[in-house]
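Only one protein chain is missing; all other protein chains are in place.
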Amino acid sequence: MSHDNSSPDFLQHHFHDVDQQYETAKLGMWAFILTEVLTFGGLFVAYVVYRSWYPEMFVGANLLLDVNKGLLNTIVLITSSLTMVLAVWAIQQKKQKLSLFMLIATFLFAFMFLGIKYLEYSHKFEVGQLPGEYYSYMGPEIAHLNNPHIFFSIYFIMTGLHGLHVAIGMGLIAWLIYATAKGNLHSKYYTPMEMIGIFWHLVDLIWIYLFPLFYLI
Amino acid sequence: MSEHHITPLKTYLVIAGALFCLTAITVWVSYFDFGSLNIIIAMGVATFKATLVALFFMHLLWDDKKNLTMFIMSLMFLGIFITITLLDTGFRGGVNPEVEYPINKRAAFYDSLPLTDTHGNPVDEHGTDSHEGDEDHH
Amino acid sequence: MAENQKQNYLTHPKGIMSWLLTLDHKRIGLMYLFGGIIFFFLGGVLALGMRLELAAPGNDFMSNETYNNVYTLHGAIMIFLFIIPAIPGALGNMLLPLMLGAKDVAFPRLNLASFYIYTLGALFVVYTIIAGGVDTGWTFYTPYSTTSTSNVIPMTMGIFIIGFSSILTGLNFIATIHKMRIPGLTWYKLPLFVWALYGTSLVQITATPVIAITMVLLILERLLGIGIFDPALGGDPVLYQHFFWFYSHPAVYIMILPAFGIISEIIPVHSRKKIWGYKFIAFSTLSIAFIGFLVWGHHMFTSGQSVFSQIVFSFITYFVGIPTGVKIFSWILTMYKGQVSFTPPMLYALSFLFLFTIGGLTGIFLGAVALDIHLHDTYFVVAHFHYVMQGGTIIAFLGGLHHWWPKTMGAMYNQTVASICCLGVFLGFNGTFFPQFLLGLRGMPRRYATYDPQYAELHNYSSFWSGILGLSIFIAIMNLLWSLRKSNKLDPGTNPWGAMTLEWTHTSSPPHPHNFEEEPVLEHGPYDYDKVIVEPTFKK
Partner (left out) sequence: MDRLTEYLFPKQVSTFAADIDNLFYFIFYSSIALFAIVVFGMVYLAIKYRFKKGDEVRLTSSKDHSNILESLFFIVPLILVSITFVWGIRSYLKMIIVPDDAIEIKVTGQSWFWTFDYPDGGTTLNELVVPSNQPIKIVLSSKDVLHSFFIPVMRTKMDCLPNRYNVMWFDAQQEGVYDIFCTEYCGTGHSQMGAKVIVMKPAQYEAWVADLGSDDEDIPLDELGAKLYTKKACNTCHTLDGSDLVGPSYLQTSQMWGEERVFDDGTSTIIDDNYIRSSILEPQTKIVAGYQGVMPTYQGLLNDRELDALIAFLKSLKEDSQI
């Protein structure tokens, strides 16, 4: 591995220097975050519009969700966000091993999140609280409300898309674990770790909104 | 790369602690009913948490301000999307009232759905009556 | 070094794989151009088929079903596979790094990926055609699109995928423009084409995710009946229209802003004159990009949205008109005290000014709610957006191709043929679409396979001229391709128009594989015709 500062091997040919490369990557990442926010944005619009049309149904239907599981998932995801940011912090401080450990922890928390989500989903599937036409739950607390299937459509699409992001994030973190263990990422070059970190915090940030919107209010 | 800002460990731990506390608060508050304030409180707390994540975990506080601009732009466009859509969906029927609501407020497939208990299993006649009675009120 | 000078990106490196796996923005640009032209041809053939059917009132050439498939595919192919990717994907990719003095775009691998994502999306569209087409109109309005038995899902999947290609290109360009400029190339020294691409890219990354999620919701509506857009399940079709137009109105600016950029390049160069009102043009690009997000509801004036939003949308709509007007006047005044050459690119630019002005002014009619109610979904609208999309974007695209052809391909086409074709396109275009304004005023609805005989004369006239339009565009493109024959190579130092942006002054034609043999040093602004003389050079 070359330690020549003028052209280290991780510098791509079309950049002047590592700083330009790093800042370009970061700006690109933030442009990507913007598109992510607006992708979820469309679903937030659907949520707001239907909530304004069916306020009672939304209040009634969110009581069917399991607050404890939602709360547990929130805590898991915030913790994973912390371990992710600590992984970046550790590699900046040349603590490769600590960084690796933090990445593995992040991965495990992400896995836990999906596990809890799976338990939640399978319960919903059992009782017939399904999206759209497949909805069949007419329990006493909801039978008098109009169109609860729309609430569950939005719930499944939003949390499903979020879950998909968690799964993609897990793939990326797995790759980071591999790259860090091999020594490709180090205190001089950790751009991918920081970028994936930003992505992971976005996943956390979106959950921060989803949790109260679906479980609490 | 050595010149990048390195945040002290303590900052991260404090922020994470604040996030946990705010989560606890928002769950605790949700057990009380403040009417329409419920949404405002929940969204206010969520926005505060999101700001902490964005500024500290995502390093926007120390970053090039272009990145912060990009992020704020995304929220601004989302705000535009929501607000302008609500100008329609929230104000239908202002001139001709028959336009305001759908003709059938409940989708047709509910008519053939049996009532269920809390486990999703169908229950018998007794429930059906209360269902029909309720439907008239909505 | 001497050997190196003869190298250019077209010939070095060699081999098919060196093209398919290239990270060179110029080659990717050419591949986009290739794809775009194929779909332009396909969309054009479909358009001529429609005009043939509409030449007479009855079902003389196509059944209703065929016609509905043809017009849907014409719209979707032209918009999603040609106009949206063509200028940013082809000309933008080709020129942006050259104009900035950079070796490549910021993320070359992403750039290649977005080309292949575009290809994948295009394959879905091709599959749709083979599987029997789709008949919903390119707008996919629910509930027709949720109940239609045609291939809605592959088509919407295709659009979903192409959306990602568009997002990645936009993201790449933004990072490139911010970070890859050579030292000294400040924002106000950028060519206006770069400003235009910047505005376009901002719209691409902001609006496109919404069409992606809309298409996902539409697919889920078909598969699961989620009840968000389908009224039979408690959904609201007007909400679908909000979702759709939140993307598709800004998409109009994805299509037209790069055309503005091309015109802002062609006119000063061929008038050999400093551009009029540089900052006005630059900032009107950004303000159009922004205001474009606030006006989508003017596509929905008869949909039954609230009266309140009708008024708000009509009000904001007019604010798009003002910066656009400023641009048109600036382009015209650029010629003042210049040296105007009537080269093919300039002829296209002048046609653009004529046609786009009509397109823009007829937009004022449609922005007035009361009048729009009469004109909505009639041929007036069809004529209006063809004046903007074809008379604007495609004419500018052809002009841009003719302007940069010697630069990028190192060959000069027959200029007389090109000028005659430009005249043919201009006349054919007006002949085809001007009668449609009259049809619309008289109440002829759009998307009709057959029509009332009272409209026959104007339709017939329109169909006749569409043949001339199609033929002219075809010959114009053939003329370009014919110039690529081996005996027609230009000297690498050629600068036939005497342009002074970096791609003309600091690299050979066609450019070096790494763009510049050494990093260019900025000596003057892009339009300093009052300070520096750049002699046009044209050698074989």
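We call the chains A, B and C, going by the order they appear; numbering starts again at 1 in every chain.
Going forward, contacts are C-beta pairs under 8 Å (C-beta built on N, C-alpha and C of every residue); 3 or more make two chains touch, one makes a residue touch a chain.
As the structure is a computational prediction, the values presented were derived from the model and not from experiment.
Participant: For the unseen chain, which displayed partners does it touch in the full complex?
Facilitator: Listed by label, the shown chains it touches are B, C.
Participant: Out of C:Ser287, C:Thr357, C:Gln415 or C:Asn488, which touches the unshown chain?
Facilitator: C:Thr357
Participant: Given the contact definition stated above, which residue among C:Tyr9, C:Tyr278 or C:Phe397 touches the chain not shown here?
Facilitator: C:Tyr278
Participant: Based on the whole complex, identify which of C:Thr128, C:Thr208 or C:Thr378 touches the chain you can't see.
Facilitator: Residue touching the chain left out of view: C:Thr378.
Participant: Which of these, C:Trp19, C:Phe283, C:Phe434 or C:Tyr451, touches the one chain of the complex that we don't see?
Facilitator: C:Tyr451
Participant: For the chain that's not shown, point to the residue among C:Lys189, C:Arg442 or C:Lys489 touching it.
Facilitator: Touches the omitted chain: C:Arg442.
Participant: List the residues of subunit B that touch the chain left out of this view.
Facilitator: On the side of subunit B, residues 95-96, 98-99, 102-104 touch the unshown chain.
Participant: Even though one chain is hidden, which residues of subunit C still touch it in the full complex?
Facilitator: 63-65, 68, 135-137, 141, 143-144, 147-149, 231-232, 236-238, 271-278, 280, 302-304, 307, 310-311, 314-315, 318, 321-322, 325-326, 328-329, 332-342, 350, 353-354, 357-358, 361-362, 364-365, 367-374, 376-378, 438, 441-443, 445-452, 498, 529-533, 535-536
Methods note: only the chains that are shown with their structure count from here on.
Participant: Among the other chains, which touch subunit B and subunit C together?
Facilitator: For subunit B paired with subunit C, the chains in contact with each are A, in label order.
Participant: CA centre of subunit A versus CA centre of subunit C: separation in Å?
Facilitator: The answer is 35 Å.
Participant: On a C-alpha centroid basis, what's the spacing between subunit A and subunit B, in Å?
Facilitator: Roughly 16 Å separates the two chain centres.
Participant: Which subunit A residues touch at least two other chains?
Facilitator: In subunit A, 23, 27, 31, 34-35, 38, 41-42, 45, 49, 133, 146-147, 149 touch at least two other chains.
Participant: Going by the contact rule already set, what residues in subunit C reach two or more other chains?
Facilitator: 178, 206, 210, 227, 233-234, 236, 239, 242, 246, in rising order.
Participant: Could you pull out which subunit B residues touch subunit A in their complex?
Facilitator: 1-4, 6-7, 9, 12-13, 16, 19-20, 23, 26-27, 30, 38-39, 42-43, 45-46, 49-50, 53-54, 56-59, 63-64, 66-67, 70-71, 73-75, 77-78, 81-82, 85-86, 89-90, 105-107, 109-110, 113-120, 127, 130-131, 134-135, 137-138
Participant: Within the complex, which stretch of subunit A touches subunit B?
Facilitator: 18-19, 22-23, 26-27, 30-31, 33-35, 37-38, 41-42, 44-45, 48-49, 52-53, 67, 71, 74-75, 78-79, 81-82, 84-86, 89, 92-93, 126-129, 133, 136-141, 143-147, 149, 187-190, 194, 197-198, 201-202, 204-205, 208-209, 211-213, 216-217
Participant: Quick check on the complex: what are the subunit B residues that touch subunit C?
Facilitator: 66, 73-74, 77, 80-81, 84-85, 87-95, 99, 102, 105-109
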